[in-house]
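All protein chains of the complex are present and in place, except for one that has been dropped.
Letters are used for the chains, namely A, B and C, taken in the order the chains are written, and counting of residues starts over at 1 for each.
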Amino acid sequence: MIIFLKKGLPLSKEKEFRTFLAQRNVEVRPVEHEEQELLVVLGRCGELTRREIEKNASVEKTLDVDRPYRLASKSFRETPSVVSVKNGLKIGGKRIIIMAGPCSVETKEQIIETAKKVKDAGCQILRGGAFKPRTGPYDFQGLGKIGLHFLKEAGKRSGLAVITEILDVRDIELIDKYTDIFQVGTRNMQNYPLLRELGKVRKPVLLKRGMWATYKEFLLAAEYILLGGNKNVLLCERGIRTHVSETRFTLDLNIVPYLKHETHLPVIVDPSHGTGRANLVRAMSRAAIAAGADGLLIEAHVDPRKSLSDSDQAISIQELTKIVKEVQRVANAVDRS
Amino acid sequence: MIIFLKKGLPLSKEKEFRTFLAQRNVEVRPVEHEEQELLVVLGRCGELTRREIEKNASVEKTLDVDRPYRLASKSFRETPSVVSVKNGLKIGGKRIIIMAGPCSVETKEQIIETAKKVKDAGCQILRGGAFKPRTGPYDFQGLGKIGLHFLKEAGKRSGLAVITEILDVRDIELIDKYTDIFQVGTRNMQNYPLLRELGKVRKPVLLKRGMWATYKEFLLAAEYILLGGNKNVLLCERGIRTHVSETRFTLDLNIVPYLKHETHLPVIVDPSHGTGRANLVRAMSRAAIAAGADGLLIEAHVDPRKSLSDSDQAISIQELTKIVKEVQRVANAVDRS
Amino acid sequence: MIIFLKKGLPLSKEKEFRTFLAQRNVEVRPVEHEEQELLVVLGRCGELTRREIEKNASVEKTLDVDRPYRLASKSFRETPSVVSVKNGLKIGGKRIIIMAGPCSVETKEQIIETAKKVKDAGCQILRGGAFKPRTGPYDFQGLGKIGLHFLKEAGKRSGLAVITEILDVRDIELIDKYTDIFQVGTRNMQNYPLLRELGKVRKPVLLKRGMWATYKEFLLAAEYILLGGNKNVLLCERGIRTHVSETRFTLDLNIVPYLKHETHLPVIVDPSHGTGRANLVRAMSRAAIAAGADGLLIEAHVDPRKSLSDSDQAISIQELTKIVKEVQRVANAVDRS
Partner (left out) sequence: MIIFLKKGLPLSKEKEFRTFLAQRNVEVRPVEHEEQELLVVLGRCGELTRREIEKNASVEKTLDVDRPYRLASKSFRETPSVVSVKNGLKIGGKRIIIMAGPCSVETKEQIIETAKKVKDAGCQILRGGAFKPRTGPYDFQGLGKIGLHFLKEAGKRSGLAVITEILDVRDIELIDKYTDIFQVGTRNMQNYPLLRELGKVRKPVLLKRGMWATYKEFLLAAEYILLGGNKNVLLCERGIRTHVSETRFTLDLNIVPYLKHETHLPVIVDPSHGTGRANLVRAMSRAAIAAGADGLLIEAHVDPRKSLSDSDQAISIQELTKIVKEVQRVANAVDRS
């Protein structure tokens, strides 16, 4: 159950009400949601009935949620959330959004040239990693802070919004200065300290699904961020670990319509990691949009063979341009634009 | 390597040539392909070089294939195979084909009514199981022979072609009398005696991917049928076993563009088993076509709640009608019809 | 529920009772079990109560089973089943049984020499494939009937019982002449026609778990055989398909104690397929016995590098000898011998 407190309720009244609940063994978690205070009830209502809670003078209304995730559920919000990025750019509306760019920011020239071409191809957001989570400690780990700087510059010059990955909870303040969207990678989907801190910022957070995660676990990870008061969460399917050896991961598009039934949050699909093969990215981009996704996250490189990381899955700008066009046609066929 | 024998080569000459090969330790498997005899070379060319083989008077040409599957590979045939069903109905061409119907044939009335509605919804083929592979021996196992009879009748009255599953290698002759397409279920993908026998018939065989199979294993299973001389093989993705608990299986659409790069055989997708949830079938039907599939296999029931098997995933005729329309729009967006 | 009919009940009485049940909508499956007729009730008791059934003059007793599998469950039989092979050799008792031999019977000399050495190493049963289920049609498919002949000869000379795989439901009569135990491979775990036919024989059947199967599906597959009246079923864990790439399969030893809680049937473990690497077989053989397995099925070859199939996982006779000794010590540590 979720308790909506009356708008403008004085802090003293809220405190009093929470003491009252605590005395009746009703355990709650507070969350600020669109300038209103909510109390999420953990488990049962203690010694009180729902009616007794609703009658309380501090309460506007209550809401029953029959899912382990509350704020992420359709019961909490029926209409799709539309997440604002900047300059009027929105994710989750009728328009399909495409984020593209290299796995890693490699040089200033590379990222600035890429940004221009990604924009010309018809994309809205530039991706680029400065801190890279690499399987082995001897692999290229990203340019770090200077990479963030290059990325921001590329965004500014091209007019694109930018997204970059955060690995370390201690880097939030730093990265916040450079990015428009925080990306949480698959390996960090259940990095709870990181999720909690990202609940405190207000910029959008793109949360990638853990390659091992069930749908419920994915939504509960999003709930950690939402519970912190940050409602700008983007869910991103990026492939799961399966027995299939011919692709790097198995892109699980089933999750797209499932999430559309279960949550109001926008759904992004990453066909690059989800296949790990450049020659499958185009078809899976089309499929993702046909399945109902709100956007795509694609690894594209001005010279894929020279990519310092993930070169097997990076596509060329030429291929990206084709994808944008084909995706556009599929989007129209499913009443998107 | 594949050796194409000269067209019209006398049997005695062929025999002589094969003796010659055997003496040089070249092991081959013969296959009849579109009225021409081929010899598929196993492993290396023994003591001969490719040139020495090509120079032989019985040989038209040779073909190098760098895949473990030979006849299924793009190297063997570059252009897509188009499989003829009957009355001019073809699978693998520009037009998307939809096969729909109940999991099981339940009664004569049910299947005849269903056939009419499936046709009205815009589908081309009627599916219906008479012999059902059920996980438990106490579950409904299908009507058997009488079910086949009802199915054929429903096909005749509606003008739809029909497809039904074969479980038992001893039933080929029986089922051949009733069906237009043989369906091999996921559990039988590596039932080699069955595959070998289906290599001897000339009707189309829809081969479902084993829920555990890699792409290579799937194509090698198809190769068993092709090697028997039956070139009318339809590959069907129907979901794989993964850790995901919210869906019955994980529909692996990555395989669609992968197969389109690797093989000339038509690719069908079964979004009903691939999700196990009726409310995901529509979106995944659209996604399958957007990914490049040549057709769909959908479980639809005149009254889904009363379905004797797989009721969670069966959709209504009303929903099927919506799917056909939406799929049509997506098909157009990817230059299909 | 399972209904035990009175011993020696005349057929006419049984018929009468079954008509009575049918009229009250109680659906049953008959099975002969240790010279007694049982009726397994499908679903609910129709219009009757359990007491009304028990009071019937034809009924000895009834038994409630709260599992989808009935005859395989501990509720049906609490004490472990001991399966007799021949010459007093039993599986499922205190003594650990080891079955070893080559993946395929290759030549008469090979299998006869192997048999002698397998016996000397301390094993009780000789394995060897004559009909091989190979992933690709161009791989060595086994010697067929002549291989069965060699295997039987090797068994006779060494005094070992033999086990071989059956692939084709049409081969039961043939193989029955040569083998002491029928082996059903992982790919055929849900080959229901085959399971039904093996329910009609009385020789032991070693049923390998499908590499995709849940525990429930495995036990339901065994139930198909048991329901045919063949109570001599051996369950064999042989590894499942997972994302792990360093081993061929993931040996799931969790299933061993799980089965010991759920079923009375003996449990065999195949560490050769379950790892796919010769250098892991010894440790996993010890682990299987420590987990509670009743026996092992091991691929051993007189010259592993020359093995015509599965050469990566075949161990030498020398290694087999070590395994038998180490397994013996572990067996003693868990009160087995």
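What we mean here is this: a contact is a pair of C-beta atoms (placed from the backbone, for glycine too) under 8 Å apart; a residue touches a chain by one contact, two chains touch by 3 or more.
Bear in mind the structure is a predicted one, so any value in this text is a computation, not a measurement.
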item: Given C:108, C:216 or C:322, the one touching the chain that is not displayed; value: C:216
item: Candidates A:10, A:68 or A:159 - the one touching the absent chain; value: A:68
item: Residue of C:22, C:146 or C:283 in touch with the missing chain, whole complex considered; value: C:283
item: Identified contact with the non-displayed chain, of A:94, A:170, A:202 or A:306; value: A:170
item: Residue of A:36, A:84 or A:190 touching the missing chain in the full complex; value: A:190
item: Touch residues of subunit A, complete complex, unshown partner; value: 29, 40, 42-43, 68-70, 133-138, 167-170, 187-188, 190-193, 210-212, 216-217, 220, 223-224, 227, 241
item: Hidden partner interface residues of subunit C, rising order; value: 212, 214-216, 240, 242-247, 250-254, 256-258, 260-261, 274-275, 277, 279-280, 282-284, 286-292, 326, 329-330, 332-334
item: Interface with the unshown chain - residue positions in subunit B; value: 241-243, 245
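The criterion applied here is as follows: only the chains that are shown with their structure count from here on.
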item: Topology of the chain contact graph, where touching chains are joined (line, ring, star, complete, other); value: complete
item: Where subunit A and subunit B are represented by their mean Cα positions, the distance between them in whole Å; value: 39
item: Separation of subunit A from subunit C, taking each centre as the mean of its C-alpha atoms, in whole Å; value: 49
item: Residue list for subunit C, restricted to those that touch at least two other chains; value: 241
